[in-house]
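Note that one protein chain of the assembly has been removed; the remaining protein chains are unaltered in position.
After this line comes subunit A, so read on.
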Amino acid sequence: MKAFTALFTAIEQTTKTNAKIEALVQYFATAPAPDVLWCIAILTGKTPKRTVKTAELKAWAAEQAGLPFWLFEESYHIVGDLAETITLCLPEPLATSNYSLTDTIQFLHNLAALSEADKKQQVTGRWSELQATERFVFNKLITGNFRMGVSRQLVIKALARFYDREENEIAHRLMGQWQPQETTLPALLSGAGTTDRSYQPYPFFLAYQLDMEPEMLGNIADWQVEDKFDGIRGQIIVRDGQLFVWSRGEELLTDKFPEFAPLAGLLPDGTVLDGEIIPWRDGQPLPFALMQTRISRKAITRKALQDAPLVMVCYDLLEEHGTDIRNKPLRERRHALAALLQQLPEPVPLILSPELFCTGWEEVRQARLGSRSRNCEGLMLKRKDSVYETGRRRGNWWKWKVDPFTIDGVLIYAQQGHGRRANLLTDYTFAVWDGDVLVPFTKAYSGLTDKELLEVDNWIKRHTLEKFGPVRSVQPVLVFELAFEGINLSSRHKSGVALRFPRITRWRRDKPASEANTKQDLLDLIAMGNL
């Protein structure tokens, strides 16, 4: 744990990518192989399963720190991170210890089988023999949300550098559901014993938002224009007669989508499709909200299957008859994809992503403006001779999303932020007018600069009307422009509407509260969207 903690500290103490990679390479070079394997697993999101409940951790920590439970909770609320709160509240350690990362993971694993009393004894025992930062890392592991300030891409870079490999190869090997306790470092990285890894998806190729005029892209004839569908990006894999459905978040979602099951027998062995999984009926996409309700369910009911029938809108073919064709140009891959889909018997839950034929960039602009009425979130622009790259890259693929909806809301409640914003009032609730009453319709946390946050924080402290626990109501004076990607009626929200990804875009210092938008404006937006 000491070496791993040192790695954590080194990474936390720099904002520079190269220094982070250096620190990782240093760790790979010096740590024992099982620890390196666990380190890779943890940094790529394979945190060990949680074996202790949050409520238990809180209670034990408060007790060991000699604090009343309410005070521990208040502290947690301010710090915003349980692992950190525990670390800071506990008294100085009584002893020192020297457990390896693998020991610690094993320790956490073993907790699962213990009674609550034994768990408590074990965990509090560890707390009293770990120094501050080590204790924090331990707590992060035990609470199961360890993030270290390094992206997956960075881990891949460091591994590629240390083992002298291609980044793509490393990215591919780290994909999927390998488990550190079931493999070894050489097996993971060198391919020994990997014949049974037919479930492996390819790393996804992601696009940046277009940040220039489309004319800058050159000749329209070199570009393929498609709708940008609003669903779950995924890969459908059929190998050895078995079907795997992966999301971009690398979740294996095969069981969530029973409608794809027949594909195992329909698609030729060695096929990998890339596309968007969306609800679809009568030849067009349904709103994203429909799928969201379905995805969050554990068990899928027949009704859900009927209400939100899913398809994959396919836009790429990555593997054809077992051959990786990612290095072929897009036009060839698309040709192969179209041919493949055409030979499948109807009905099949696969649809070829339609190409929008535009003769000039002005037409593309028009098509983009119409996206919302097609239940799409914009366009995709792909160079016809582009290969399928990995990760988010500029140049050959661009997404060109429509501008978000905006509405001006009045700040009416504020609450202290978490984590980075601890100690500042940065969690806001906004309202719109319903007659002469302000009705809250959304919360928003992001969008203001640090300087603006401080200014608003200061203002709130001077214009608080009432306090309800951590929440303050403030004089309805400040107006903010809020942007969001979608809006729907909702029975779960007081205002009757639910926004998708709301954030603050501007502080409307020019507008008095009386000129903020109204509830009717929100309802009009919904009506427009459903035309």
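In this section, a residue touches a chain if its C-beta (ideal position, glycine included) is under 8 Å from a C-beta of that chain, and two chains touch if they have at least 3 such contacts; residues count from 1.
Definition applied: contacts and distances are computed from a predicted model.
> So which of "Amino acid ABC transporter permease", "Quaternary amine transport ATP-binding protein", "Sarcosine oxidase subunit beta" or "Putative mRNA 3-end processing factor" is the UniProt name of the chain that got left out?
Not shown, but named in UniProt as "Putative mRNA 3-end processing factor".
> Please identify which residue in A:T47, A:T85 or A:N488 touches the non-displayed chain.
A:T85
> Please pick, from A:K49, A:R302 or A:K451, the residue that touches the omitted chain in the full complex.
Within the whole complex, the residue contacting the unshown chain is A:K451.
> Take the complete complex as the reference. Which residues in subunit A touch the chain that isn't displayed?
Touch set of subunit A with respect to the missing chain: 12-15, 65, 67-68, 70-72, 74-75, 78-81, 84-85, 88-89, 418-424, 449-451, 453-454, 458, 462.
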